[in-house]
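To start, I am sharing the structure in question, which I have written as structure tokens.
A single protein chain has been omitted; all remaining protein chains appear in their positions.
Moving on to chain A:
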Amino acid sequence: MSALLEVEGIRKKYGQFEVLKGVSLQLERGQAKVVMGPSGTGKSTLLRCINYLTPPDAGTVRLDGEEVVPRNLNRIRQQVAFVFQDFNLFTHLRVIDNITIGPRRILGLSKTEARDRAMRELERVGLADKVRAYPAELSGGQQQRVSIARALAMEPKVILFDEPTSALDPELTGEVVNVMKRLASEGMTMLVVSHEIGFARSAADEIVFMDGGHILEQGPPAQLFDAPQHERTRRFLRMIGDQVGDAAAAGEGA
């Protein structure tokens, strides 16, 4: 059986600067992969190229064997959820409406169906008591958990996480990481750009190390963390090991 998500030869240039120099990776059903690497290596750009929020210059993306093209883009995006670094909850909607708007307006569920589904997902992220709150009334960690519930309510085939804890204070990252660990253990297919070593070690099936627009090496966490092949990987791991909190707090950008 072919992989659920197949990314092949993605290239992306900003002006003269080539951010992605032909990146390929595969994600099997139920697999959780974590993408790591220094700032400006194109990790976030890769994620955005996968659902065409940033259209790649070259390369293909296949979901379940179907190639992503402009014509089927909106339909593919319903099955590839995206969790943003800065949450991007809809400011004018209460928590419950943030979660139901996709199922109702895009998937065409009835009001009660969408509501039931939203409540189920809110319980999953432990925020059932915040149904009526507005995003501005929540902490960063709570906002990110709501945005994960919003992603789950679309019942996607895969969720892309773009540095989901980078905008959070260190004491708030734990609650988000715990939710993500649970999802991974429940068999959700996930592609995660993050430097959360804890999550990567315990929940990821595979780590992808990117540098300079390439994938330098990939493998199971034990292999990549404990016996990295490349000097560049070793140096990077040493650096984030030295400043675990700082690396997350510094954020990544593109």
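Heads up, the rule we're going with is that contacts are C-beta pairs under 8 Å (C-beta built on N, C-alpha and C of every residue); 3 or more make two chains touch, one makes a residue touch a chain; residues count from 1.
Definition applied: contacts and distances are computed from a predicted model.
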item: Among "Heptaprenyl diphosphate synthase component 2", "Amino acid ABC transporter permease", "3-oxoadipate CoA-transferase, beta subunit" or "Carrier domain-containing protein", the UniProt name of the subunit that does not appear here; value: "Amino acid ABC transporter permease"
item: Absent-chain contact - pick from A:E18, A:D64 or A:D86; value: A:D86
item: Residue among A:V69, A:I106, A:A222 or A:M239 touching the omitted chain; value: A:I106
item: Candidate in contact with the missing chain, chosen from A:Q78, A:N178 or A:Q223; value: A:Q78
item: Interface with the unshown chain - residue positions in chain A; value: 51, 53, 74-78, 81-82, 84, 86, 88-92, 101-102, 105-106, 134-137, 150, 154
